[in-house]
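== chain A ==
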Amino acid sequence: MSATLSVRGLRVDYGAVAAVRGIDLTVGEDEAVAVIGANGAGKTSMLRGIMGLAGATAEEIRFNGASITALRTHAIARAGIGYVPEGRELFPGLTVNEELLLGGRFLPREERAAKLEEIHALFPRLRERRNQITRTLSGGEQQMVAIARTLMTRPRLLLLDEPSLGLAPVIQDVVYRALAMLRRAERMPMLLVEQNAHRALDLCSRAYVLELGQVIRDDDSATLRDDPMIQAAYLGD
Partner candidate 1 sequence: MEFWSTILLSATIASIAATGLFLQIRNGQMNVGMGVFVGIGGYVSGLLSTRGGMSPAVSIPVALIAGFLAGALYAALTLRLHHWFFAVTTLSLTIAAVAVVSQISFIGGALGMTDIPFVTSAPAIIAAATAIFALTWALDRSATGLRIRAMGDDQELAEVFGVRVKRLRIAIFGLGSAMAALSGALNAHRFGTAQPGDLAFQPSLLLFVYVIVGGKNSVWGSVLGTFFLYCAPEIIKIAPEAELLVFGALMLIVSVWMPNGIAGGLQSVLRFVRRRG
Partner candidate 2 sequence: MLTQQLLNGVLSSGVYALYAVGFTMIFGIMGVLNMAHADFGTVAAFAIIWAVSAGLAPIEAVLIACVVTLVVALLVERLALRPGRRFKGDAAIEMPLIGTIGAGMILQNAAALIFGNKAIVFPFNLRAFVRIGGFLASKGLIVSLVASAVLLALLEILVTRTGFGRQMRAVAQNRDAAEIMGINSERVILITFAITAALAGIAGCLVGLSYGLVSPYMAVSYAIKGLVAMIVGGVGSLPGAVLGALLIGGVEALTVSQFGSQMRDVGVFVVLMAVLAIRPSGLLRVPANR
């Protein structure tokens, strides 16, 4: 199985502080892979590093066979990696519709309309809130917009950073149901960073465990779930 994403030797430094100290990981063609770990383990920095947003260096990052190591962020996005950042990072002054149009701007008109329909089917609430400014949406709605606008770009890999953060469990259900549907319907490859290890291991077949900027475990979800040490550290309550 060829890898969709392969990362080798990723380091992220913020000045003198090393947030990520040499990570190797892969995401296979149809895989959903989780990255779990405590706060400050370097999970967000890792994703930002892959996207070229932080002070990152890597031996090599390959996406669908092509090297993206030296590319700027927008080029990485254009290559097909859809990044849904922690904290949503929407455009506070744009409407829901404008965010989605921004995502779909490279699609020909009919395809864009069709994709818009798909999105609205996945997140019916967004159709209602079409013309609302994103600043005025609830946390859950914002998270839906963040995922939706990324999907409008027709990504071939989704990087998700803490999609459940700050959301009520009911809303988390909605988000994860949508992600599960994406897995079922499109077999969308995903790299999912999550503090909520339960949800992560439910959705993903494999997971990396990150601690202090390094990968300490790499195993399939079932094994990790049964491991008492993992249970104690990440699956408690």
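Selection rule: all candidates are chains of the complex that A comes from, given by their letters.
One rule holds in what follows: a contact is a pair of C-beta atoms (placed from the backbone, for glycine too) under 8 Å apart; a residue touches a chain by one contact, two chains touch by 3 or more; residues count from 1.
Treat the numbers as computed from the prediction; the structure is a model and nothing was measured.
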Chain A in this complex - touching candidate among 1 or 2: 2
Residue numbers on chain A that touch candidate 2, as the complex places them: 51, 53, 72-75, 77-78, 83, 85, 89-94, 98, 101-103, 105-106, 133, 135, 149-150, 153
